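Just dropping this structure here.
Only one protein chain is missing from this complex, and each of the others stays in its spot.
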């Protein structure tokens, strides 16, 4: 029996969902099977989580996500305590996120759903809370349940994920949803076709990560099947199969796949353009009945994370290939399954993911994260934590928000000496002894030789 | 079993409460009997709606209404997901109401309670959502559960509604509540005495509708029983009995009824005066112990929809005739009964109302609704829909907000010809072929002859 006054007594068994990488592929498929079973009769589970409490802590408004989680908990027979606007409450008295989740995860709630504008917030919450934490969006970083829902919906429609061909269209630059979905699809060996709105291309770091983790190689292609949508687009194709099968004769090959399994459309993230000093895109794409008229689209599921703005015509709503409303409905099923697993009311048989050694962690350096919306920029007590991505060249990223961070000097705590981050000595310092500096000045202040 | 990913599977059996006219008189009385049974022991029903979820979608704040519905669902053992401030959420990302209710009615919730500042919003929600929708106020249009609660409270007090004499006093111009209550009372053949605050008389369209639908004829009368309240008022009496029984000798007769069954008081809708450029009324009425001193008031129930401002003195609170707090309490009972019926946990034996042919509908004309707060003015995808009220003279009203709309020209789609709306040819066009135009210019643009 867990002693609520001693939160650590729960810790050993606790699982969080901060990133989709917290679950192995096999676990994800088990989750989907459970979700599917639950979705068959939503009212058959109303005693599964009786006596349990879910807390919604929303530091920014996201009514739909909140309602979806709260509905899932309600369908499981649990209770909900809800703070739809945390930003105007305790936090304004200066309380840290770490303290808040320790209180709420004390005996207020058995699972915490967190939405926060700062990247890395969910990781912090998971580390401090005594109860499972679900990341319901941390800034522009991750929103893993959205990705699970998208993936689940595709799995329900197609029966499997392996080898599917999925087209991702629209604003591929600012849509966190698309990035996460692409990473997840790649874990299941899907073929990806990126069709960006001109000027809103997929950032290079997404392609890089697909290459690094899944050995996907991006290929620029032309595409005739979507004349409306792809006309001026810089289309990129990524596949886990050998890509040279496609590029036989010309430099930029034409993509020729037998059919498309899904078309995933996103809205333009106008608020993000404006923040970056840009303008709303003109003539943003619009999917209309004729867009999906070709025979390659006979069985193409039309997906959208919703809310849509104008990018899918209302005429498509009755088309049996349009699954965006079903997709939203299924979000409740996946969240039901997830909550019941995290609360220990259902369990996975498959093993959890092996923790990929993303690099060792360097703790407590003078160097701080440069991302102004990183949780570590907001909460000083967290200090600085970086993960070493590679030693040659020397590259680190913030352990909270995962943003890459240029390093000026690398020091060795034992030898009290620092080297430029490009120097060979820098690459050899043991992580436990390592200190990272931004500038010569920081090195001086720490009284390291250099 | 309904497939939550396919909302339409629920549709056949679905009932909504958009307007009180969605229920027949017999159904209303059945609802009252059920409400009364439920009110006897509020804690005896806590398993009736177990496993069901109610969503409160409030696009404008109305805490009392929201709490009343959420309490009712709680008393029935169901769960609630609550969005007290929808206007600052998904909607702000540009999502249409139609999309929102399709998502929420997907698998989030089994019944939707909607409050919206736009007239016609509940009708739209009911058309798009896969689950029952209850109108908890759509702009200045309808608020049917308030009316049901008022009616129910009177029914509890008097044992029946037929033939009662009900006095409605105060701001009769801007109070939506009074208008709806009057229509409902008329359906049950009550006698109505309208005692307006000077300058805040009942709009003529209300009297007109009472005449058109219930054959009530308004009569200007004088009234001696309320010296304080009626002194300068233009009192109007409406009765389903032959009114000439009263007007025997003089032009403006004196009202003489044996007793008053209820006195329904409303607060001045100050926010509405100000919006219309008016001023708050001076010396608004105030019910005090001496106001109800005559013997005709011995059994008069003093009613108020609450919140009150100063129009009922606190001294009245202990008067056994004051039922306004009981009235509010009973609102929960009626909403319990309503929810259990809409969720299919209780059922009516009486037949639903025959759909009164309010006129045929004209869809997709260039003419648009002129009411700036009509839901069709906000959401372009809805297009234009009008109902033909009468053909000679030619009159239509918006199918969403029910506001009358002047028509310039009436066209025939087949003959590609349009006539002035007063012309005899206009009256003969079949509704399915009809196109409505505001102006000659619109006719030209559509390339219709005229």
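Here the chain labels run A and B in written order, and each chain numbers its own residues starting at 1.
The rule is simple: a contact is a pair of C-beta atoms (placed from the backbone, for glycine too) under 8 Å apart; a residue touches a chain by one contact, two chains touch by 3 or more.
Being a predicted model, the structure only gives us computed values, none of them experimental.
Of the candidate positions B:42, B:257, B:427 or B:446, contact with the unshown chain belongs to B:42.
Looking at A:86, A:326 or A:388, the residue that reaches the missing chain in the full complex is A:86. The hidden chain makes contact, of the residues B:19, B:68 or B:239, with B:68. Taking the complete complex into account, residues 39-44, 46, 61-64, 66-68, 70-71, 74-75, 77, 80, 82, 84, 156, 267, 306-309, 314, 325-326, 328-330, 332-333 of chain B touch the chain not shown. For chain A, the residues in touch with the chain missing from this view are 1, 4-7, 50-53, 55, 79-86, 88-90, 93-95, 98-100, 102-104, 106-109, 381.
Note that in this section only the chains that are shown with their structure count from here on.
For the pair chain A and chain B, the distance between C-alpha centroids works out to 46 Å.
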